[in-house]
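Removed: one protein chain of the complex. Kept in place: all other protein chains.
So, chain A:
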Amino acid sequence: MLYDHLLIRYGELALKDKNRKKFINQLHENVRHQLKDFPDAKVKSNRDRMMIELNGVAPSPIIERCQYIFGIQTFSLAIKSDSEEMAIKRAALFALNEADSVQTFKVTTKRANKSFPIGSQDFNYIIGSHLLKNTENIKVDVHQPDLEIHIDIRNDATYVTSERYQGMGGLPVGSSGKTLLLLSGGIDSPVAGYLAMRRGIKIEAIHFHSPPYTSEGAKQKVYDLAKQLSKYGHAIKIHVVPFTAMQQKIHRDIPFGYSMTVMRRMMLKISEIIAEKQDIKSITTGESLGQVASQTMESMHAINAITNYPIIRPLVTMDKSEIISIAKTIDTYPISIRPYDDCCTVFVPNAPKTKPKKEKVEFFEGELDLEQELNDLLDNIETVSLSPFDSDENEMDSLF
């Protein structure tokens, strides 16, 4: 006997009645996307759960992939069995034997198919006794069992499941619209992107590149971060903005303490233009209050004033240690700490204003004509799409 199905229980989306269908369709699509290199595994979904028919595919890679999909609350391996007592007994015993270090168990029967001749309570008892007879040193505990064996008697068949794997929770990526993520290459922005994705937001990224002040390594780092993030959803588009000329001009013409604030405002302005072009309705940043000069309340106020777009700041109230801990779980941390400067650190003045005045910023900015630089950089944006299944990656991987 083998586990032949994987049962997926929906997360929060089960609550959202009106949008439910949309969410389920999105999750369905996302699951299919994650499993596209396993063509034999078939995905079927209905109102309250999703079922993956394994059709001979080994369960472990599928389990691993499911741990990257938002919108899944829990999932379990399942055995499909005839709705017939002997067959269900065999399946239940298999599930119990497959589980690791179980000392106590409990059987829970759900009987959607009311034509099944035995009542749920009685059937729990029948299966429980069968399991006790056929195992050693394992007891029943109805309150806190190590393992709960679920028997779901449906019209088409019966599904037996046991161990529950924790899913990622959140909402399926794509169900909450799209955002433009400012991706710098540091520790914070990928975590912000991840959290936005967890809330169902699809992301595109924008990266400001200042060659020769920033190296190819910095760009590669951002590509690798996007690739890592794309494991949690779809391929991620990155818009790489050639920022050197504008940055040089700001650095030259804006009074020292204010150049950083103006630079940040320009980044937002450019982001807004691109967002509009891509039909994206919001901007996401990895800002966390108080971390650096540009992330004080006054700075945020002065910088934010340049755009009307909603700015999503998933990290705004988080401690650095919390952010690092998430970065480590999602494997972006080792990429982020590679030693390449991004454009924000290149022209940093010695003493940037921590309390810039919005009016002053606007005054200095008004004196400066950036039209030419803006048009130039917009014409020269380079857009690449990154997914975990990239070809140059495959070329390298084939060497191993």
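In this section, contacts are C-beta pairs under 8 Å (C-beta built on N, C-alpha and C of every residue); 3 or more make two chains touch, one makes a residue touch a chain; residues count from 1.
The definition used in the following text is that contacts and distances are computed from a predicted model.
Peer 1: With one chain of the assembly withheld, which option in "ABC transporter ATP-binding protein", "Cysteine desulfurase", "2-hydroxyacyl-CoA dehydratase" or "ATP synthase epsilon chain" matches that chain's UniProt protein name?
Peer 2: The chain we cannot see is recorded in UniProt as "Cysteine desulfurase".
Peer 1: Would you mind spotting which of A:220, A:248 or A:278 touches the chain that isn't drawn?
Peer 2: A:220
Peer 1: If I consider the whole complex, including the chain that's not displayed, which of A:1, A:351 or A:396 touches that chain?
Peer 2: With A:1, A:351 or A:396 as choices, the missing chain is touched by A:396.
Peer 1: Determine and list the chain A residues touching the chain excluded from the picture.
Peer 2: Here the touching residues of chain A are 215-217, 220, 334, 396-397, 399-400.
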